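Structure record follows, encoded as C-alpha cells.
All protein chains of the complex are present and in place, except for one that has been dropped.
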Amino acid sequence: MQSDLKRIVSKLHSGMRIAVPVDYAGVSMALTRPMIEAGLRDLDLVCVPTGGLQVDMLVGAGCVRSVETSAVSLGEAGGAPRFNAAVKEGSIKVIDATCPAVHAGLIAAQKGSPFLPLRGLIGTDVLANRPDWKVIDNPLSDQKDPVVLIPAIHPDVAIFHAPMADRHGNVWIGRRRELAPMAYAARETYVTVDRIVEGNLLADEMTGAGVLPALYVSAVAEAPKGAWPYGLWGEYPADVDELKRYAAAARTQEGFDAYMSETAQQGEPA
Amino acid sequence: MQSDLKRIVSKLHSGMRIAVPVDYAGVSMALTRPMIEAGLRDLDLVCVPTGGLQVDMLVGAGCVRSVETSAVSLGEAGGAPRFNAAVKEGSIKVIDATCPAVHAGLIAAQKGSPFLPLRGLIGTDVLANRPDWKVIDNPLSDQKDPVVLIPAIHPDVAIFHAPMADRHGNVWIGRRRELAPMAYAARETYVTVDRIVEGNLLADEMTGAGVLPALYVSAVAEAPKGAWPYGLWGEYPADVDELKRYAAAARTQEGFDAYMSETAQQGEPA
Amino acid sequence: MSNVLPREILITTIARLLEGVRHVAVGASSPMPAAGAMLRRALDENERTVRLSILGSVEHNFFTNGSCELFDSAGQGRIDAFFLGGGQIDGQANVNLVGVGDYPQVKVRWPGSFGSAYLYFVVPKVILFREEHTPRVMVEKVDFVSAPGVSDPEVYRPGGPVALLTGKGLFSFDKTRPGFTLESTHEGESLASIREATGFAFEHADSVPETPAPDAATLELLRTRVLDELEETYPAFAADWRRDLAALSVPA
Partner (left out) sequence: MSNVLPREILITTIARLLEGVRHVAVGASSPMPAAGAMLRRALDENERTVRLSILGSVEHNFFTNGSCELFDSAGQGRIDAFFLGGGQIDGQANVNLVGVGDYPQVKVRWPGSFGSAYLYFVVPKVILFREEHTPRVMVEKVDFVSAPGVSDPEVYRPGGPVALLTGKGLFSFDKTRPGFTLESTHEGESLASIREATGFAFEHADSVPETPAPDAATLELLRTRVLDELEETYPAFAADWRRDLAALSVPA
C-alpha cells in the first residue's frame, strides 16, 4: 500500500503542472506527504476550483512554484496559513481565477478545444491579472458583445481520492463529476481509493453511472481513509479538529515544520 | 398513465424546437403517437446527435418543419424512409450537423455561453451549409489557426425516456449523460420512464450518481416499456423485427399511414 | 428590550428580499442566508415551490454534475438569488474577496474570489450580506475587484446586486446611479451611527425607518420549522440560536 503510493510518487517530477480537487470532492491527502518526502519542487498547482489543506502543506514544504485557484482556505478552520504567508512574501506565484473559469479551462481540454468562452469577468481585477485570458467581441452577435475566452488547461497530472476502484482501474467518482474533466484534461491521472473492489464497476449500469473509466486512469493505489483529515462524500466526515490543529500550528513556518514532523510517523488515523 | 402522457403533450405546441436523443440513449416512443394525435405542426427537431424511428414517424405524420441532425436512420433496419422521402421532396428542411457539433451547441447552452469552438469541420460541406456556424481565427494563437464556433442550442423542450424516476421528479439517466445537457439546455424537459420508484434517488450516493435532478425536469409520466420498439439500456433490447416491419411499411406514405392506423390501438406491447 | 433577536430580524429581512424567487443558492458556511431562504420557502409553501441549494450539503444538494453545476445552472438562468460577502465592499457595490493592499503581494490575503466574478453577473438577485459593518469593510473603493457592482451597457449582465444587508442596516442598490440607498436601520442603530461605520457615501430619506421585526406568525415559523430545518446543516448555529432564545425568555 505504501509502496503503491511511492510508485505513484515516482512518476511525479519537479516542475509538473498538477490538478487537485476542492476539499469536499475527494482530496488525496494520502499522496501529499509522499510527494513532500520525494522532494518535489516548482510544482504548478491547479485547484479545481479551490484548494485547501493539501495545497497549504505543499506550499509550506516548499514544493510549489505557482497556484492557479479561485480560492485557498481551510474552510471552517480558517485561512490557509502557509499559502497566505507565501503570497505575502511573494515566494509563490498566485494565479487568481474564478471557479467556472477553472472548469471552463478543463472542459476546453476535455473537448480538445483551444478555449471556452465565459460570461462574467469583464471589469474584474481577476481578468485584469490574467494575460492568458482574452476578451473578444462575440463573433456571432450583431451587436457589441464582449466575452472572455479561457484557454484550455492541460495539466500534466491529476490527483484525487475516491471511495473505490476495481482491479481494471475503473474508479467510482459518483456525483463528483468534476473529477472526470480533471482526468480527461490531464496527461496522467493518479488516484487513491479507500478500497479496491472485485469485479468490474462498468459491468453494471448502476455502478457504471458513477465511473471514471480506466482509459483515463494511469494508476490506482489503495489508501484507506486517504482523504483524512478531509472527509469523503458518502463515507466519512471531515476531521475538523485536526484541520484546526493544523491551522493553529501552521501559523508560523516553525509550527508547520513541527506539525509535519510530529505527524510524520502517524500514518493514517485509527 | 395515458392521461399523464396527454398532460405532457398538452404543453407542447406547433412551432416548438424539440430535442430528442439518439436511438440507444432512451427515446420516448411513448410520447410519439400522442404528439402526432395532438396534431402538432412545424416542429423543429434537434437530434442529439442522430435520429431514428421517432423522427421518421413525426416526419411521416407531417408534424415536422426542420430536422437538425448528424444522421437519421433506422440502424439495422435500414434508412429512414419518411425522412429520406421528405428530404428528397424538399417538404422538410434538413440541417446537417456532425455529432460533436450538436453536443457542443447543447453544452454551450448548459454553460450559459454563447458558443463553443470545435475543431474539424473546415473544408466540409457540412460547414458550407451552416450559415449559423462561423469560422474565426483562434484569438489565443500567434499563428493562423482557423476554428469553427458552434452557437448555443436552446431547445424549447427536451423529451426522452429513462428507466426510472422518483416522485420528486428526479430521473435516473445512468451513464447516458448526454440526456443531462439536453435538459440543462432546454427550457422545459419532459420525461417518460418505465417505472416510478419510492424514496428519493438523490438520497443515496450510488443512485444519485446517475440522476438528472428534478430542478431540470418539468414533468414525468410513467410509460412501461416506453422506448419500444427501441430498447432501453440495462432494461430491454430493441425489437428489431418491429423496426424492420416499420421500415418495410413506411417505404411509401400509404404504407406508413396504414402502419400507423393498424398499430394505433395496439398501445404498448405485452 | 425587544423580544426578537437581532439575527431573527436579519433572517426575516433576507426572506423579504427573496420574495418571488424560485431557486436560491447559498454558500457552504452561510447559516443566515440559508435560514432566510428556508423562511421564504415556508412562507410561500402554498403558492410556489422555492428550491434551496446549499453548497456542500447532502440534504440540500440538487446537483449531480460536480462543482461546476452551480455555475452552469446559474448561467442557464435557473438560480434566482445568491449571496455574496466580501472582505471589502464599496459604494459602487464592488466586492473584494482577495486581499488588502497591492495585488498580488497583498498585506492581508483572503481565500480568493471563488465564483463571484461570474455569479455576480448572471444571478438576477445578488444580496450582499456581511454582518461586520465597519469602515474597514465598507470602503470607498475596494483594493481588488473580485466582482464589480455595475458593468458597461454592452456587457452581458442579467444579474447583479439588489441590496446590502449588514449588522447595522439594509441598503438597496441603484445600478443606474450607481450607489446605495439606506432603506432601514436595525434596532439600536441610527443614520449617524451607520454613517460613521461606512466608508462610502450613500443616499437616504430624511427619516430612515427601523428595519421591521417579524410579525408573530412569522416569528413562530422561524423559531419552530425554520430552526428545526436549519439544525440539520448548521447544528452549531442552531444551538447558539436556541441558547439565545432560552435567555430571552428569562424575565428581565
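As written, the chain order gives the labels A, B and C, with residue 1 at the start of each chain.
FYI, contacts are C-beta pairs under 8 Å (C-beta built on N, C-alpha and C of every residue); 3 or more make two chains touch, one makes a residue touch a chain.
Please read these numbers as outputs of a predicted model, since none were measured by experiment.
Chemist: Which displayed chains does the hidden chain touch?
Modeler: A, B
Chemist: Of the residues listed, B:L121, B:M164, B:V211 or B:A227, which one is in contact with the missing chain?
Modeler: Checking the options B:L121, B:M164, B:V211 or B:A227, the one contacting the hidden chain is B:L121.
Chemist: Tell me which of B:R17, B:K111, B:H161 or B:R176 is the one touching the absent chain.
Modeler: Answering carefully, the residue with contact to the hidden chain is B:R176.
Chemist: Using the touch rule from the top, list residues of subunit A that touch the missing partner.
Modeler: Listed in rising order, the touching residues are 109-113, 180, 184-185, 202, 208-216.
Chemist: In terms of residues, what is the contact footprint of the unshown chain on subunit B?
Modeler: Answer for subunit B: residues 22, 24-25, 48-50, 69-73, 75-76, 79-80, 83-84, 87-90, 93-94, 96-101, 103, 107, 118-129, 143-147, 175-181, 233 touch the chain left out.
One rule holds for everything that comes next: only the chains that are shown with their structure count from here on.
Chemist: Using the contact definition given at the top, which chains are in touch with both subunit B and subunit C?
Modeler: Shared contacts of subunit B and subunit C: A.
Chemist: Hey, how far is the Cα centre of subunit B from the one of subunit C, in Å?
Modeler: 41
Chemist: Could you tell me the distance, in whole angstrom, between the mean C-alpha positions of subunit A and subunit C?
Modeler: A distance of 29 Å separates the two centres.
Chemist: Go ahead and note the Å separation of the Cα centroids belonging to subunit A and subunit B.
Modeler: 36
Chemist: Can you list every residue of subunit C that touches 2 or more other chains, as numbers and ranges?
Modeler: In subunit C, residues 63-65, 71-72, 75, 122 touch at least two other chains, as defined above.
Chemist: I need the residues of subunit B touching at least two other chains; which ones are they?
Modeler: Counting only residues that touch two or more other chains, subunit B contributes 111-113, 208-211.
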